[in-house]
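Worksheet: the structure to be examined is printed underneath.
With one protein chain withheld, the remaining protein chains of the complex are depicted in position.
A, B and C label the chains in the order they appear, each numbered from 1.
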Amino acid sequence: MRILLSNDDGYFAPGLAHLAETLSSIAEITVVAPERDRSGASNSLTLDRPLSLHKSHNGFYYVNGTPTDCVHLAVTGMLDDLPDMVVSGINDGANMGDDTIYSGTVAAATEGFLLGIPSIAVSLVSASNGNFSTAANVTLDIVKGFIQKKFHVPILLNVNVPDIPQEQLQGLEVTRLGRRHKAESVIKSVSPRGETVYWVGAAGAVQDAGEGTDFFTVQNNRVSVTPLQIDLTRYDQMGYLKDWLGLSC
Amino acid sequence: MRILLSNDDGYFAPGLAHLAETLSSIAEITVVAPERDRSGASNSLTLDRPLSLHKSHNGFYYVNGTPTDCVHLAVTGMLDDLPDMVVSGINDGANMGDDTIYSGTVAAATEGFLLGIPSIAVSLVSASNGNFSTAANVTLDIVKGFIQKKFHVPILLNVNVPDIPQEQLQGLEVTRLGRRHKAESVIKSVSPRGETVYWVGAAGAVQDAGEGTDFFTVQNNRVSVTPLQIDLTRYDQMGYLKDWLGLSC
Amino acid sequence: MRILLSNDDGYFAPGLAHLAETLSSIAEITVVAPERDRSGASNSLTLDRPLSLHKSHNGFYYVNGTPTDCVHLAVTGMLDDLPDMVVSGINDGANMGDDTIYSGTVAAATEGFLLGIPSIAVSLVSASNGNFSTAANVTLDIVKGFIQKKFHVPILLNVNVPDIPQEQLQGLEVTRLGRRHKAESVIKSVSPRGETVYWVGAAGAVQDAGEGTDFFTVQNNRVSVTPLQIDLTRYDQMGYLKDWLGLSC
Partner (left out) sequence: MRILLSNDDGYFAPGLAHLAETLSSIAEITVVAPERDRSGASNSLTLDRPLSLHKSHNGFYYVNGTPTDCVHLAVTGMLDDLPDMVVSGINDGANMGDDTIYSGTVAAATEGFLLGIPSIAVSLVSASNGNFSTAANVTLDIVKGFIQKKFHVPILLNVNVPDIPQEQLQGLEVTRLGRRHKAESVIKSVSPRGETVYWVGAAGAVQDAGEGTDFFTVQNNRVSVTPLQIDLTRYDQMGYLKDWLGLSC
């Protein structure tokens, strides 16, 4: 089995190293990740310049681009054989709820999925305790499961793992993405040269974190697994919109 | 009425100027757009440095960040009054099908929506004829409609306009996003210093461009209006995934 | 006469517009400048990606690169005829003393000089009063002088103009670069995500600002003109260094 690994924290990130080491027990691993931290990169793709690919001392490849660039380049130009799976992570921090659309970790997996490959994004929620091995082992189990019984449908999974020792995990749950209240305001600051600058502020407080959501599940020390899709069409609003636009008759 | 305009082609782009001029007939316009072309930026958000805001000679503001940064900064920190609407565009090129997830134009509107504001992304399909005024007038009509009868639900619209004179338009249709085949391979090149570099290649050919899709609609000289949502959860796969993970019993 | 204009504040900067308008009375002007503010870019040259060239509405060209890139690209690949002169500026702020080595304004002129073209960098000192027309007219006079009697030696001039109305200027002086004390410390700040960040602080106070220096001259309301060279060899230290290394005998 061949697995392509990527992330958005950069090729040198501890979470990526944990994942590579753990998964190498069951698969041939190739790592292609950004040369620097690209957290918040979402699905951005580099169109105005070419990308460069280099190999690090530890055998990981790095690219001067986004997480999406990395997977795109690896799959469509660099690897001789298509990987059987793309795994992105372990992200140093959660990717749940609305935050998912900003996430470079999820985006790397999404690119794999768009290129026809089963893909998984893995994040360690509130990574202050550093239980990357918990998340790595959870990922290992999911990948093993995939080897044993293939999915019959295309697959893009968003996995969030509580930052606790593995023996404290209360199992695993299939979830929907929760929702947040809108983001906090930007925070003004002044540069030493007198210019006003603005930091993007914190994400909003959780709004929908009820049972069945990723927020709730992780809060209860369970692993959250959310199946994702990439069709942004709001089907349930199409009829209403037709009416509104006067197109119904 | 107050409208916040943004785009991903940069504050100096002709499509933005057309939109600002046309919409200024019915609303108070503020433009906050990226300082340079950020096509392909998706929903990327700048977290590792603060943003700067400057005013151009023509009264447009520009930000050293992504389309998402622009709307985020304008709404949560710069504008005294919340805009009634966010309009992003007119993009120089289509944003249809799977491409939507890479689009900075759509992302700017998405950020408006996430911040609770009705938002519209407008793109001119294959902009080689430069019929920006067609797209500007279509947008004007939609915004006028919004003034007359408010939506009763949150709204995020992705509008793609054929690049033809307005009198040749065959109306407007509510569509779903089409699908593409997977992207073309990266294109290898060699730098003058002998390094291999890789350009991201073209998008894939259309795969699902049947009736009801944005691709089909625009192909038939009609304006495509797709309502979007931002919940990436694949609800219809949750049961299957539970089974697969052995969680059903 | 053909003049290539560039700067480091970006193609949209007021100082550049003033210069272009004023010099267009005596020469054919082409402007090739950075797409965004690149103050502090020094002589940096972009080697790891290709450059793009676009034309703005006002006829100015802009490049997604440094000031040095702009002049390099214009002279070695874009212009059909070699310019007779490169003029860089008008910078919004002084470029005197040690600061010269960080300056993108000076760097653009340096690149012209290295490519065999007489070159001038022009800066408006402490540009808070906005007397760009003073600096533009001073530049016009120097360029006129150059037309009338050619230099017999290669030329690279660093011109700093006080920010006062032209009639208050007390003439023009050939100067040497002054010196500053070492820079102020970086200024610590904390990002909203709790990361410590560091702003580069202010330049040091002037150390050598005596008669004959650019600092002194501008302080006395005179235009400072410093001829520059690009040979960094410290000739007067070569003998001492030979001794020190035990190479003398």
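Everything below uses one rule, namely that a contact is a pair of C-beta atoms (placed from the backbone, for glycine too) under 8 Å apart; a residue touches a chain by one contact, two chains touch by 3 or more.
Keep in mind that this is a model prediction, so the values were computed, not measured.
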### Message
One chain isn't displayed here. Which of the visible ones does it touch?
### Response
A, B, C
### Message
Which candidate, C:Met1, C:Leu140, C:Leu169 or C:Val197, sits in contact with the chain we can't see?
### Response
C:Val197
### Message
Which parts of chain B face the unshown chain closely enough to count as touching?
### Response
48-50, 52, 64, 187, 189, 191-193, 199-202
#### Entry: Touch list for chain A against the chain that is not drawn
12, 14, 35-36, 47-50, 56-57, 64, 191, 193, 195, 197
### Task
List the residues of chain C that touch the chain left out of this view.
37, 39-48, 50-53, 66, 68-69, 72-73, 76-78, 98, 100-102, 104, 107, 110, 114-116, 142, 145, 149, 151-153, 155-158, 172-174, 176-177, 179, 182-189, 195-201, 225-235, 237-238, 240-242, 244-245, 247
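Heads up, the rule we're going with is that only the chains that are shown with their structure count from here on.
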### Relative to chain C, chain with the most remote C-alpha centre
A
### Query
How far is the middle of chain B from the middle of chain C, if each middle is the mean of its Cα atoms, in Å?
39
### Query
chain A to chain C: how many Å between their CA centres?
45
### Junction residues of chain A, two or more chains touched
48, 50, 52, 187, 189, 199-201
